[in-house]
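Working notes, beginning with the structure itself.
The complex appears here without one of its protein chains, the remainder shown in place.
First chain written, first letter: the chains are A and B, and each begins at residue 1.
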Amino acid sequence: MIQPVADTRPKGLIETETLEVSIGPQHPSTHGVFRMNATLDGETVVALKPVMGYLHRNHEQLAEQMTWLGSMPYTDRLDYFNSMANNWAYALSVEKLAGIKVPERAEYIRVIMTELTRLLNHICLVGFLLQDLGAWGTPLLYAFREREKILDLFETVSGSRMMCNYFRFGGVRVDLDDKSLALAREITSKFPKFLDEFEKLLSGNEVLLARTQRVGILPKELAINASITGPMARASGVEYDIRKVDKYGLYGTLDFRVPLGEVGDVYDRYYVRVLEMRESVKILNQVLRDVPAGPFVAPEVKLRNFKVPAGDGYGRIETPKGELGFYLVSDTQGKLPYRYHVRPPSFINLTILEDMCLGHKVADVVVILGSVDIVLGEVDR
Amino acid sequence: MGFLGKGLFQGMAVTARNFVGSYFDKERMVTVQYPEERVQVPENSRTFPFLVFDNTADHMRCVGCKICEEECPPQCIYIVMDRDENGKPLQRPKVFDIDISVCMQCQICVEVCPFEAIKMDNNYEKSQYDRFDDLVERLPDLLKSNEYYNHIKPAEASAVDAKLKAEADKKAKKAAPASAKAAPKPAAPKPAAAPAPVAGRLVIPEDAPFTPEQRAWLAGFLSSAGAVAGPATAPVESAAVELPAVEEAAPDTEVAPAGDTPWHDPGLAMPQRMDLAKERPLADKLMAAMAQTDCHACGYDCRGYADAIAGGAESDLSLCLPGEGETAGMLEQLMKEAGKV
Partner (left out) sequence: MEAIETIRDAVVEAVSGAQVEIIPSTPAAAQPALLVDREHVFAVAQLFKEDARWQMDFCSCVTAVDYLPKDDKPGHIEVVYHLYSVARKQGPVVLKVRAPRELEQCRVPSLTPLWRGCEFQEREAYDLYGVTFAGHPDLRRILMWDEFTDFPMRKDYEPPADYEWEPTPHDSTLDRAKVAGGVVPPTALEEKKK
């Protein structure tokens, strides 16, 4: 499966040895406490084994001891950049298990919050990727400036910037008032201009092109076989977006395209995310146009003593990182989950990290890891 | 078609525009010089919980039903109900600790509280020097006035006030046609041990020109710093002093409507309640065994829970949180006597 790099140098000239280096876990560019045991021949990577588990917080076992609702704040902390998306994946899975129908206004609010999350995740990713490439913070902080506006909106709506705990089974926790809706419209209207400026800064930049094109190529068949999802798979040409396939929420009725890459290198992954941001703005414009009035949560769902029928089920959504799924098993009592498993996109997208890094230099390893878009909260749970 | 380096020059133009623009354009200059300047947090912003009292600290809304303790995901709340020397629950907490090093600010305690007693504060400057004891907020630190709540969250607090007023009006209307209280209420004795009093520093002098409302708000606001707002006029008292004796029952006590359910009074002890329900059918006796707070800890109100047990819909007899073991034991005994267990 993993082919070592063929060594074509003539033997016997100079005795060399490979060097095993641990990149991480304390490293500014590994996006968290993540370690890679890289075997290097000079500067070239010969083998690379990812080591994770430094942020393992036992989330799945904690959920077995808490009620269904009590796990909701913990899902915020899985992929701590996209707490709204994590909440939706969990709420969707429980609604699937229990057969709860979500009112229309709640669906609109959910799409608005998740697409805004997609915007902030992708600009943060681009910012961090550029940070890893060596652009010392300029694109990152421009990205963070835009992210602050979205985080302020989240604080107005849900009470907290990052750990929103906003979604409930059957809807959302509180209604979206007019002021927040106006703020969301303002953010959406200003975002394309920011994206234009950002692209002018980055997309034609020769240094970026030289360092990211033809680096970390992921072939399409390997991407499908290794269960890669999200923009990383789409950059390799895999046409699979869960929003289009499962049509959960409102996505069946919305008009948006799914950008695909051709080569599957780092540049494609970066550019697919930029295009996805533009598509998200398009979705937001459609959804924000008129949000229907109505209840924001299904009235029959109880907050306390909420019971789920016995059985199991798997629910998944397209978070900005990929496919986030929850496999939930409920026993006959129904008050606590019997088994709660998170299918984390970042964890599984790391499967082919080694394949992508073989033959590249150490500096490229950091860039490739940056383009995989991992968040350790999700990798380790 | 561009020359080599065109992308770089374009990028530098963008950076230059941002740099120069940050001197003129508010959009580009986003740094806030904390702590000299602070960003005004939005109204809904939440950090850690606090307990609300109306008027004075002994009118706290919390009845010690322990629903928030049960629902809290990281289990950071610890409540002990205050009891008199006979062991009768006094419908208020003696101990209410929130460990803010554990609290994840999820707001679930606020959502499940049936009495609008616990709300989220938005104060984020909570650093302490000691990791363990100083990061536990106890009952005097947590009690803040309704005026403070209205100050930090005007829209939410006014909605809560309107809801509580509507409920109080409805209760008054229901009790008005009934005659005076059916059962004589024993005067609640002094609590055996007041919660740990915190020595207050008199920060606001007695002759400072504050209106009673302002003092009330200050009492709540400064109570977290251990300050005392001074013995101002009228009923304003700081939350940092020990609770005085409770002369009347807790504020949410229902006036027992004469006729149907004379035992529906949280001020009555179990033997008195069971005595009042002596000759009644099983459902009434079961209801008399509950804690009579209608707190919905069990998922119903007291009447509903009793009916559910009597009808067979509910088999769990231990759901009454305020009633604790006493209620569960009595329910078991009643069901055994009725031959239904």
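Quick note on the criterion: contacts are C-beta pairs under 8 Å (C-beta built on N, C-alpha and C of every residue); 3 or more make two chains touch, one makes a residue touch a chain.
As the structure is a computational prediction, the values presented were derived from the model and not from experiment.
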item	value
Identified contact with the non-displayed chain, of A:252, A:309 or A:359	A:309
Contacting the left-out chain in the complete assembly, out of A:224, A:263 or A:362	A:224
From B:43, B:84 or B:99, residue that would touch the chain that is not displayed	B:99
Interface residues of subunit A (partner: the chain not displayed)	1, 52-53, 56, 58, 60-61, 96-99, 222, 224-229, 238-240, 245, 308-314, 316, 323, 325, 327, 329-330, 338-339, 341, 343, 347-348, 350-352, 380-381
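Keep this in mind: only the chains that are shown with their structure count from here on.
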item	value
Inter-centroid spacing, subunit B versus subunit A (mean Cα positions, whole Å)	37
Residue numbers on subunit A that touch subunit B, as the complex places them	66-67, 69-74, 138, 142, 145, 148, 152, 155-160, 163, 165, 173-174, 197, 200-209, 302-305
Contact set on subunit B toward subunit A in their complex	2, 4-8, 10-11, 13-15, 18, 28, 30, 41-46, 67, 71-73, 104-108, 111-112, 120, 296, 299
